[in-house]
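One protein chain is absent from this view; the other protein chains keep their places.
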Amino acid sequence: MAKTDLMMLREDSGIKIIEIKTDLSSYAASDLRKMLEMLLEQKVDKVIVNLHQVHHINSTAVGALVGVAKRLRQNGGDLKICELADNLTRTFNLIGASTVIEIYESENSAITAF
Amino acid sequence: MAKTDLMMLREDSGIKIIEIKTDLSSYAASDLRKMLEMLLEQKVDKVIVNLHQVHHINSTAVGALVGVAKRLRQNGGDLKICELADNLTRTFNLIGASTVIEIYESENSAITAF
Amino acid sequence: MERTCIKLNIPSDVFYLEPVRAFIGNLAQHLGFSRKRIADIQLAVDEICNNAVNHGSVSTEAVISLQISVRAQVLEILVQDAGTGVDWLTPERLSEIEANRSPKNESGHGIFLSKLLTDTYEMRYNAEGGTDVRVTFYQEN
Partner (left out) sequence: MERTCIKLNIPSDVFYLEPVRAFIGNLAQHLGFSRKRIADIQLAVDEICNNAVNHGSVSTEAVISLQISVRAQVLEILVQDAGTGVDWLTPERLSEIEANRSPKNESGHGIFLSKLLTDTYEMRYNAEGGTDVRVTFYQEN
């Protein structure tokens, strides 16, 4: 089962930026989690996840983002997310995750917030 | 079962232009056929069907377009189609309908061809 | 379900929840649900199916069954799993799940979300020893 181009990893101002290219249900969330674990192992401390191409997210994917954000903060880093479609913002709000994870309108504002 | 915004009818240089807003499988093809029948009853003779928002077409919908094109030609009019995605062009070619119905890259070239 | 229109059986694997979501989204759209409501329906069904796969199945050999009934103004969806032999569906366990839910937790949001996003929500054991979750979505207009 081919998983190509699910996400793209970039760097800007010393911050790792993950651009997600697919909907974030449980199927893709496991890859997201692996990618984030890899960054944690590499002692990366600043991560931004850009969600502008994501049309659907579920609680498993939200949980993966929240979990990594908490672990990065313990080392003085953080994971911030940006460019959420309305229904994604709604999902984060309903879960309450928008109080646990920082959400930005644009990638630039997420970068400058670090 | 709600069918809203399936197609939009415009007029340009005395030509009726139907812009299809949905995939053209059998479900929507029946509406397309009704719309075309209505134009035939109104003695309209020049019709362009713009397919730029259509991602899928099947033989039923192609048949509806071919049928109306033939009837319009009997009265000196025509139905031309334009702005087909690659897979739509492929479907017309496989059926052979591209030899029976005139296909244009842009709406403008279809208009000037009348 | 008085009139079950659609039956959909998939292997218990999150891979297949992707086409299921596409199916449900397209169906809801053609039924005239709003964009916002379609997203809610897709999320609720995703959460319910995820639980069926992750908690209600012994392996990917198990089957998840969806029954989708379309009536005037009502979309009803029943998701059935075969269970794992564990009795989990007790009022105590459900209260505990609810009480333990916190935005800070990485998991435990699925039932909460799907209850929130549906117009009716029912959970019960089925004959196979698994769980049935039956939800409905009403059309506003």
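Order of writing sets the labels: A, B and C. Residues in every chain begin at 1.
Criterion: a contact is a pair of C-beta atoms (placed from the backbone, for glycine too) under 8 Å apart; a residue touches a chain by one contact, two chains touch by 3 or more.
This is a predicted model, so every value here is computed, not measured.
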Chain C residues touching the omitted chain (full complex): 5-11, 15-16, 18-27, 30
For chain B, the residues touching the chain missing from this view: 1, 23, 25-27, 30, 56, 58-60, 62-64, 66-67, 70, 86-87, 90-91, 94-97, 99-100
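By our rule, only the chains that are shown with their structure count from here on.
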Chains most often in contact, by C-beta pairs: A-C
Chain A-chain C separation of Cα centroids, rounded to whole Å: 25
Centroid distance [mean C-alpha coordinates] between chain B and chain A, Å: 44
Interface hub residues of chain C, defined as touching at least two other chains: none
Junction residues of chain B - those touching two or more other chains: none
